[in-house]
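Then we have chain A:
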Amino acid sequence: MTPGVVQQLPAWGPLVALAALAVVALSGAMVNGVLAARFSGRRGGGFAPIAEAARLLRQRRRSTVAADELLRRVGVAGLTVAAALKVAVLPVGAWVVSDLAVGLVWFNAMDVLVWAFVWLAGWGQNSVFPLVGGYRFLALALAYELPLMFALTAPAVAAGSLRMGDIVAAQEGLWFVVWMPVAFVVFLAAVLAFSLQRPFTAPMSADITGGVTGELSGVDRLLLLTGRYSLLSAGAGFAVALFLGGGSGPLLPDWLWFLGKTVVLLWLLVALRRRIPQLRPEQLMAPAWVVGLPVILLQVLVVAVVTINGRSS
Partner candidate 1 sequence: MPEAILFVVLAVIAVAAGVAVFRTDSMARASYALAVSFVAVGLMLLQFRLEYIGVITVLMMVMEMAVMAIFMIMFMGMNPALMPMDMVHSKKLSAGSAIGLFLLLTAGILLADWPESRGPAGGDLTASLGEAIMEPKMLVMLVISPVLFATLVSALVLANPRGRYSTYPLVPVEDADDDGQGKGQDHSGDSAGHAAHSAHGMDHGAGNSDGHGQHHGGGGHQ
Partner candidate 2 sequence: MTLELALIAAAALFCVGLYGALSQQVVVMVMMGLELMLNGVILAAAAFWWFLAPAPDGQVLLLVVIAAMTVEMAMGFAVAILLHRSRQTDMTEMASDLAG
């Protein structure tokens, strides 16, 4: 396997990465606005996220009595921070902010931080329904985490490395999605889960008065909702890097292909959300562990056998 050549960006790199993440997340939110407007028969709607952000920034921040302010603010702001830290190891074309040798494990570690942040946001509001939302998220997270970890192992085994640059480079001949479709599907499901999108919106559902977003207002609410879209965008970016060949494609430069693929995948995920019902939190554990785990383990077995044969021949 030839190691992927990625060039670490200089000091302005993180700012550019953050800006790119913000732009991609905003595009996802705009598509959501357009689809929501079309669903209710109106025209336009692409301006909805900006209008909502302006409204929330203007709103006064309210909190409950004896709320744990520190933990709530850490929880709410943490989602965007986790997404930004994830993007720090994502190679866009040939550029990366931080060429960590264990980039894939870092990605996994950052979405485990999301567990902590969502629960803290639920706890910090000192109210029953947000706390229930936080607990629901942990119940869903326990269910999807093991299949996600195995789905992340499949591209790592095929590329023989945990570095994101190497995994992207190992897809020169054939994109991983072609022979690891199960891992791709499991990965996308996990991305939807850790960014609190349907079908995993039980932590935020209406039957617990908005759940984790229940008592949030103003800047806190904006940060949490921004964090959801940022995590979805970062997850889509990683899906492109891990399974859809990274920046490969004819004519256009690498980074343009990468951003294009990420944006298209993000829009597909946003459009897909409207068609799926919301899962109850206890409905995920049994299918994920009883059906999901054996299937993804078989997938990893297939990948391992193909890799060994490919190396020895």
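A quick word on the picks: all candidates are chains of the complex that A comes from, given by their letters.
FYI, a contact is a pair of C-beta atoms (placed from the backbone, for glycine too) under 8 Å apart; a residue touches a chain by one contact, two chains touch by 3 or more; residues count from 1.
As the structure is a computational prediction, the values presented were derived from the model and not from experiment.
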### Query
Given the candidates 1 or 2, which is the one that touches chain A in this complex?
1
### Message
Can you tell me which positions in chain A touch candidate 1 when the two form their complex?
### Response
66-68, 71, 100-102, 105-106, 108-109, 112-113, 115-116, 119-120, 123-124, 126, 131, 135, 138-139, 142-143, 145-146, 149-150, 153, 156-157, 160-162, 282, 285, 293-294, 297, 300-301, 303-305, 307-308
